[in-house]
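Removed: one protein chain of the complex. Kept in place: all other protein chains.
Up next is chain A:
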Amino acid sequence: LQAMMQGESVSKPVLQVMNTRAIATGTGPPRYRVLMSDGVNTLSSFMLATQLNPLVEEERLSARCICQVNKFIVNSLKDGRRVVILMDLNVLKTADEVGGNIGNPQPYNEGQGQQRSAAPAANPAPSKPQQQNGNLSVAGPAAPKYHAPSNQFGKASAPSTVKTPGLSQAKVVPIASLNPYQSKWTICARVTQKGQIRTWSNSRGEGKLFSIELVDESGEIRATAFNDQADKFFPLIELNKVYYFTKGNLKTANKQYTAVKNDYEITFTNETSVVPCDDAQHLPAVQYDFVSISDLENMPKDSIVDIIGICKSYEDVTKITVKANNREVSKRNVHLMDTSGKLVTATLWGNEAEQFDGSRQPVIAIKGAKVSDFGGRSLSVLSSSTVVINPDSPEAFKLRGWYEFDSEGQLLECASISDVRGGAGAGANTNWKTLFEAKSENLGQGDKADFFSCVGTIVHLRKENCMYQACPSQDCNKKVIDQQNGLYRCEKCDREFPNFKYRMMLLVTIADCLEYQWVTCFQESAEFILGQNAAFLGELKEKNEQAFEEVFQNANFNTYEFRIRVKLETYNDESRIKATAMDVKPVNYREYGKRLIASIRSNAQLG
């Protein structure tokens, strides 16, 4: 014990537990404080690392038992006291086997470093417990009292060893040992994730912060810097580099915001210092745990995953306004594909969306993306996620090789599990239904419109009244009134025009194997189905009836994929389910075939 307290390195000391005491921490698991003895001295300033809590809770570690400490750290508190954190220990003999206290240990007084008995402080001969089993009950235990450490150590002068005059002599502690009971610590860790600066403003004021995740051989931990520290450190700290971090606040982690495995997290204070570390070979690099895109379909919504894929295509950045706080935010959808042949859409936000360059189909690795069920399955990049383009990792090279050289890679028409096609309005859930299912599930009868996609064949088109005369202004589609004097009036624009534009409103019946449905197709869908644009059709109707009819006949009995919006609508006191085609596309038979096969198989399972 003496050697331990004086900072000498002791390998695997065997100690007896005299007593354990739980200390409540308010939030989080209790900490256990242990009074230990080496037969010569007792010392109460032992804390059990939380991962060893079960040992006490299951009563394997209890007063009188003997244990061998495999890993411990000595921390110095502000007032010079030392606390030993027990990171890993084995119970050699349980309390009942031991029976009583060994020896006559005296409480250790740190100031009395000189008082050493001949036997070294550590390692009472392991054979002792067996022999003395019978005798122990006789030896009156020294009744080690459970002192508050201040009695013993309050006067101890600041020990000379181990204190850190300069940073270079700082003793580096493992991340796993960090806890709120010590504020002077130094860790050497690699930044595995760096978030963007986020600002907030609420009734209590505003501020900014950014978070990072740090890793070393013992574990990982999250750290956040606010306001001034955020400004100071954001440019300094780089992803994947190793630094010495000294002195920050430890508090219990808010597990809601992070997937990092640590009970605590660090907050930088104005005393915190960050110094680059050169000798970092021993530290693990950014840990990715990649999931293949096809597995995403089985993951529950809101889970956090790491993913890597080729950016097969990407969309332009768009700005949307967040209703909640009326702010404009940039977003961009990128489509990632991996060797499983599946495509997933990932949404990037803010700066990352704006600066994204997907040209030449880079490999993208995302750590900590959130799985959402938007459109099946898609990914959203959080502020705590990291997006790395063309990372320097074996998986990236493998992907690149597969994509470039394996012809499969490029030709692969992937099944998109995010099905973003024709997503009409935010929150549209693409789901494939047969018309029968759509009717039997009563889609559209709720308050909101329902959307679904289906494969259907056109079996009838209504030629009569398939077009109307609409306002020629750019964005106005209101029906104009024919003033009969060569002018047409639009009520919405409150203007009269000498012309109009034809707009289609085509009613078609589509059918699949079990059901049929009337669907209204507006301009784009109708033009697609008929294969002609509205203006031309308008002319045909007036000039060449036969050709006009032919267009409709040719359009009949074609099969397409329809994206349909159904809603209960009330018109003149009558409520009816109305279906509108939001989008009409040629059938992608490959996808359709895959869906059918999957559906057959799952139905077969149901017996």
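Just a few scattered comments:
The definition used in the following text is that contacts are C-beta pairs under 8 Å (C-beta built on N, C-alpha and C of every residue); 3 or more make two chains touch, one makes a residue touch a chain; residues count from 1.
Methods note: contacts and distances are computed from a predicted model.
The listed choices are "RFA3 protein", "D-2-hydroxyglutarate dehydrogenase, mitochondrial-like isoform X2", "Myotubularin-related protein 9" or "N(6)-L-threonylcarbamoyladenine synthase"; the UniProt protein name belonging to the chain that is not shown reads "RFA3 protein".
Against the chain not shown here, chain A presents residues 411, 413, 590, 593-594, 597, 600-601, 604.
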